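One structure, as structure tokens, below. Some questions next.
With one protein chain removed, the remaining protein chains of the complex are shown where they sit.
Then we have subunit A:
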Amino acid sequence: MTNANDFSLAELVIVAAAEAWRGDGEMLATGIGPLPRIAAGLAKLTFAPGLMLTDGEAYTVEEPIPLGPRGDRPLRPSGWMPYSRIFDSVWSGKRHAMVTPVQVDRFAQANISALGDFRKPKVQMLGVRGFPGNSVCHKNSMFLPSHSKRTFTEAEVDVVASVGHNPSRWPLNANRKPVDIGIIVTNLCVFDYNGPDHAAQVLSLHPGVSFEEVQAQTGFTLLRGPNMHVSAAPTEEQLAIIRHLDPGEIRTSVIKGNPPGQKAA
């Protein structure tokens, strides 16, 4: 395997995001949005063959479905996964999703519901959708394409759609097993919430990005992870799989300006 010299930031992000599912075994992997979906497919086709994927509609598939029009390729379902069984799967805990919230805070609480006052929102967004249940039942990772203080907020998120490590929000006698947050992948870095007392800590910085720069764009304090390193460049093999999973290059439209993976000095 040789590292590619020429790759985009989106491709580097896909490779970093795929790592979320390493070691998950036969988990249902749901990547919502183009980069997480490609990442889940990449994980399955390289180091995580046990992952289960869906067609995004109602079936499980053994081969990840490329983004874009299906054309003449027939759907080859391995099983049936209507929404009722998605909920069964969510509630059993045997799922690991990667989602893209609009706001995330220091507790890893996330918001896709509304901005401003929920009762008369400045911006109505998607609503809480399945986030409350997903976050108490199974593991969730996140991808945010635009790392800034607006997305990683100084205060708590405007509406807590998915729960995090904030004890004050829980009823006294609830079964508070720790919320399972995987990795947070952004256009600048990868971090998790596995520092002391669930503090956010940077695991890797994308090439050319400094820790200070990430901190300056984040509304809460970040720690340097014990093995903080530079995010790995994609290999030629990984790039070939990414091209196969995204023949229409939808990945070029996700991160503003589709910058190269190696940030210009």
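The criterion applied here is as follows: a contact is a pair of C-beta atoms (placed from the backbone, for glycine too) under 8 Å apart; a residue touches a chain by one contact, two chains touch by 3 or more; residues count from 1.
We take it that contacts and distances are computed from a predicted model.
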Omitted chain (choose from "Succinate--CoA ligase [ADP-forming] subunit beta", "Cytochrome c domain-containing protein", "CoA transferase subunit A" or "ABC transporter ATP-binding protein") - UniProt protein name: "CoA transferase subunit A"
Hidden-chain contact residue, picked from the options A:161, A:202 or A:222: A:161
Of A:113, A:186 or A:217, the one touching the omitted chain in the full complex: A:113
Option from A:132, A:195 or A:259 whose C-beta touches the chain left out: A:132
Subunit A residues that touch the omitted chain in the full complex: 55-59, 65, 69-70, 75, 80, 82-84, 87, 90-91, 113-114, 118-133, 135-137, 159-163, 166, 169-176, 179
